[in-house]
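Shown here: the complex without one of its protein chains, the others still in place.
As written, the chain order gives the labels A, B and C, with residue 1 at the start of each chain.
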Amino acid sequence: MDPGSDLPEEYARVRALTEALAEPLSAEDQTVQSMPDVSPTKWHRAHTTWFFEEFLLAGEDRDYRPFHPDFRYLFNSYYEAVGPRHARTERGLLSRPGVAEIAGYRAYVDEAVNELLACPPERGAEVAILGLNHEQQHQELLLMDIKHVLSVNPLRPAYLSPAGTTEGARPGMPTVSGSASEPVEAQWLEHTGGIIEVGAGSEGFAFDNERPRHPVILAPFELAARPVCCGDWLAFVHDGGYRRPELWLSEGWAAVGREGWTAPLYWAEAEPGWDIFTLTGPRPVDPAEPVCHLSYYEADAFARWAGARLPTEEEWEAVAVSYRPECGFLDPGVLHPRPAGTGAIFFGQVWEWTASAYLPYPRFRPGPGAIGEYNGKFMINQQVLRGGSCATPSGHVRATYRNFFPPAARWPFTGLRLARDPS
Amino acid sequence: MDPGSDLPEEYARVRALTEALAEPLSAEDQTVQSMPDVSPTKWHRAHTTWFFEEFLLAGEDRDYRPFHPDFRYLFNSYYEAVGPRHARTERGLLSRPGVAEIAGYRAYVDEAVNELLACPPERGAEVAILGLNHEQQHQELLLMDIKHVLSVNPLRPAYLSPAGTTEGARPGMPTVSGSASEPVEAQWLEHTGGIIEVGAGSEGFAFDNERPRHPVILAPFELAARPVCCGDWLAFVHDGGYRRPELWLSEGWAAVGREGWTAPLYWAEAEPGWDIFTLTGPRPVDPAEPVCHLSYYEADAFARWAGARLPTEEEWEAVAVSYRPECGFLDPGVLHPRPAGTGAIFFGQVWEWTASAYLPYPRFRPGPGAIGEYNGKFMINQQVLRGGSCATPSGHVRATYRNFFPPAARWPFTGLRLARDPS
Amino acid sequence: MDPGSDLPEEYARVRALTEALAEPLSAEDQTVQSMPDVSPTKWHRAHTTWFFEEFLLAGEDRDYRPFHPDFRYLFNSYYEAVGPRHARTERGLLSRPGVAEIAGYRAYVDEAVNELLACPPERGAEVAILGLNHEQQHQELLLMDIKHVLSVNPLRPAYLSPAGTTEGARPGMPTVSGSASEPVEAQWLEHTGGIIEVGAGSEGFAFDNERPRHPVILAPFELAARPVCCGDWLAFVHDGGYRRPELWLSEGWAAVGREGWTAPLYWAEAEPGWDIFTLTGPRPVDPAEPVCHLSYYEADAFARWAGARLPTEEEWEAVAVSYRPECGFLDPGVLHPRPAGTGAIFFGQVWEWTASAYLPYPRFRPGPGAIGEYNGKFMINQQVLRGGSCATPSGHVRATYRNFFPPAARWPFTGLRLARDPS
Partner (left out) sequence: MDPGSDLPEEYARVRALTEALAEPLSAEDQTVQSMPDVSPTKWHRAHTTWFFEEFLLAGEDRDYRPFHPDFRYLFNSYYEAVGPRHARTERGLLSRPGVAEIAGYRAYVDEAVNELLACPPERGAEVAILGLNHEQQHQELLLMDIKHVLSVNPLRPAYLSPAGTTEGARPGMPTVSGSASEPVEAQWLEHTGGIIEVGAGSEGFAFDNERPRHPVILAPFELAARPVCCGDWLAFVHDGGYRRPELWLSEGWAAVGREGWTAPLYWAEAEPGWDIFTLTGPRPVDPAEPVCHLSYYEADAFARWAGARLPTEEEWEAVAVSYRPECGFLDPGVLHPRPAGTGAIFFGQVWEWTASAYLPYPRFRPGPGAIGEYNGKFMINQQVLRGGSCATPSGHVRATYRNFFPPAARWPFTGLRLARDPS
């Protein structure tokens, strides 16, 4: 969102969406942490609230009294400057506070924020906008995380009913759909290279890691017009992709052996073919839809198999900047990657692994104080992803947006797009 | 219970108590597994129900149709003969079925069991009685487990309000109390030794591991008239008990170092003295109450420090057989060990570690089929505990009862009683 | 050995045997620790020397000056009363002191001990005898350990050449042999039971854990006249013994799955049949020789499969007391279990797992000071083994001898003998 918009209205919209996303989930669903990377739904609801409490209310409102003295400890995620905090790996051990108390926490903070936003002090609007972008990130995390939680349950329960059925269709909530189809032909977009500028300019909201804007040299390259699709991936699998060490980075090949990977996360062998677990439950893989839930290692191996490579984040941005993202689950109402359209590059169905390590841009400066821990301290051992996914809130991303995950991460909505050097 | 009692009535009573124990707990509380040894409350409610479904209804009622096709997989605990099952360490990853569905499961099975018990087939009564004793064991496990779940929460929430307060006083539910006091003087009961018989006779219900009754030779010995109390334990702590390797078994000393033990589980240093976490929340340690939540290693080290030793299970039984257990939370309404009385040995406040390994009695025969897995296959690397605890259902134990845990276990209601050789 | 014998002569004999056992091994061989349970050969040579230095020389000779100030730290195994020590799991990380320096250490200490033994002070002879028995235990450990070290090497090297070949035949060193044969028929020895006495009397050398002698009641039982042989074990394997959970203790079945056990340690599938790795290298399994290198779990599962059980240590002793052990590698010159003879029970080819947990005898008293740590502090989570093995030094064992290992241990020379209840 942009500071130009109506901040209180935007605040209400974003905060309500979080609650709408949690609404189909029972108290039990909201409590489970299925692996260390995952946080319980009710933790996301509380942590995003704490962010406003800690950085907006405690910082800008001297009369504010915290909702509960221990929440600063319980719901601080990783801000060392704020103080000690509950262990990340133990979020699923907390039955209290329960979902009802967390709803009360959200209402309490919303009231105080609304009062503040009626006449925001200096820096307050800026922090509020960061808080809303932060909460949008957690909306996607909430969906990634609950998908994993449900996936480890042998009952294979759905988060939502498939579109077209009545069950689970609630006002204001996304609906979903899916039907098998043929992928569109892969096409290559040519770029002449040269000196280009990348990164966010100084106007408008962007995370600190997108700045400053700076020049880079690019050699001529070609970028695929659509992400790699499940049909492409099936060809890789059938060609022994997961059994040929020459295609893999050494760490990736070790992961294949250790984890027993034979397909993307959430794929399961079925008769015939493969099933895929989605937020609407299991169904057959659709060859036309972008392949999703891949590690960087798999993306990299696929590119090598295809005689291509992953784009750098600068190459990606150089092309993407002229397109509008088509992500956002609110508008299209989809929580699974849709088959790529024809005729136009688009991004926004899956996060696309790039060949670039997640490192600071030249002259990068993190924000002041605890807020400075938001991005900068994670700039090691991660790869940049560009684009945006079917689980990214509408309006949240842009061509300069830098997402990042460790190379082994598969539970985000991760996919890939090929690049190649002109011959 | 005894086959002579009214089985349907007993069934109703035991099943209702499980639900009453779960009643103060939210859906979130019932979902969490705080360590591999712990099972979620809702799992206990479902597993005990599955036990009747699998061994009584499926075995004896040819028209019975299972409630859900996957529950045999989800709620089988460890019966290899029944088939594959959900991993024990992942019980806390299951948000579904939720507490409401499990309540439905219990009602569905109760109806079928009631019908069956109206006119039980051969062997049906026997299995039903085993099922009720099984469920009573899980009532204690449920309390042990939820105590641990709540204890790892930094909010230190209580399962019940302390007695005398109105909150949490529900009909049919235990109440609790506690007030600091002085321990009674320790006294020694003398036993002349000789050839005695131990183990359960063939009449009445007993678990297979209590049989057959058989003779043993005992040398003369003395047994303390009461369990070791917290006051005694404080003296051990102050005398450097946790810092003196000469008092400890080698494995125990390694555990002290690795785990950083300085006191029993649930003790925390406070000003002044020590606090203890109970099912009614934290409060100061009461010197007069039996010390509880100890590993075998700690019990053994204390005995060495005290110039005494732990009794064998046969010594314990030889004395205890003339006493009536005073455990059972229903009647006295207590979920924490009460201070030992005077003038009479009693057992039933804490499970008492014995010096005996958990091994089969001579000519032990496990039950037929899957039921045979109930006890026998655990007869290695565990120690026998005798007695019964404040969390053991009334009427469940007897002098021949053999409880067992690995030496490192601390989350059961474990304590100790000293023995010594006459000089 | 017995205090009546010539102590200096016995000292020379035992110490020389250790060196003879190390002699076929290179400096590299003597350095490796192949798993935490294993110690390097050169560590055994140094630790046994340290035992005399610490408990005999430092205790009894006020003029003694230690060989090296750091060896008390490096070569103390587990004596807390002596002080801190090098981590057991890191013994294989020490290249220094090398084998030459350790030879010098042994010579230095030998000289001082010889001087002392010429006119031993009070208690000195007793400690020296304990030191020699200790060193004999380490002679067997040295052989167990180097067997494991060599077994993990893909080159499958031999410790010794097979008997009959010239290479490796050294004066004073064991030789080895082996040829396939048929097992003798299994026979049962009957025992009427009753009150018997077990344990070592007060005369002669015995470890503290063998005392005091005390009465036990035994029901009538039968004991097999020979250990279980490889031919018997092959029948168990062919009958799916490693694939049938109903035969196994729960912990044992977990180990089968986790470790992938399909046969005893050192067995490997070959064409046809099975090969076995021995101290003279790999060769086919001989059906007639006692099966060896089993965990307690496997022994227990086999007994259940055979419709029998393991004997208790008291049952074993009640029978074995009338036989002479036939172990000891020096005299017969064998480092692998020999096929059982006919007509007489014998023990001494494999350590036989018993059904008894390793616990103190009634009124057990460990020795004074650090020496008291020798046995007592390990009395938990281990099972007693009786007998003696092909790798036990001649003259070291007796019918009352209690060996002990955790149930999962397979690298000792462990086997089993069946018992059963008369019908």
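The working rule: a contact is a pair of C-beta atoms (placed from the backbone, for glycine too) under 8 Å apart; a residue touches a chain by one contact, two chains touch by 3 or more.
Quick caveat, the model's predicted, so the values are computed rather than measured.
Contacts of the undisplayed chain with the visible chains, over the whole complex, involve A, C. Interface note: of A:204, A:240 or A:362, the residue touching the hidden chain in the full complex is A:362. From the set A:248, A:316 or A:347, the residue in touch with the chain omitted from the display is A:248, counting the whole complex. Only one of C:28, C:63, C:122 or C:203 touches the chain withheld from this view, namely C:28.
Residue-level contact of chain A with the missing chain is found at 78, 80-81, 195, 214-217, 219, 245-246, 248-253, 296-297, 300, 355-357, 359-360, 362-363, 373, 377-381, 383, 407, 421.
Where chain C meets the omitted chain, the residues involved are 26-32, 34, 42, 70, 73-74, 86, 90, 92-99, 149-150, 152-155, 157.
The criterion applied here is as follows: only the chains that are shown with their structure count from here on.
In terms of the stated touch criterion, chain B and chain C have no partners in common. Compared with chain C, the chain whose C-alpha mean position is the greatest distance off is A.
Put simply, the C-alpha centre of chain B and that of chain C have 39 angstrom between them.
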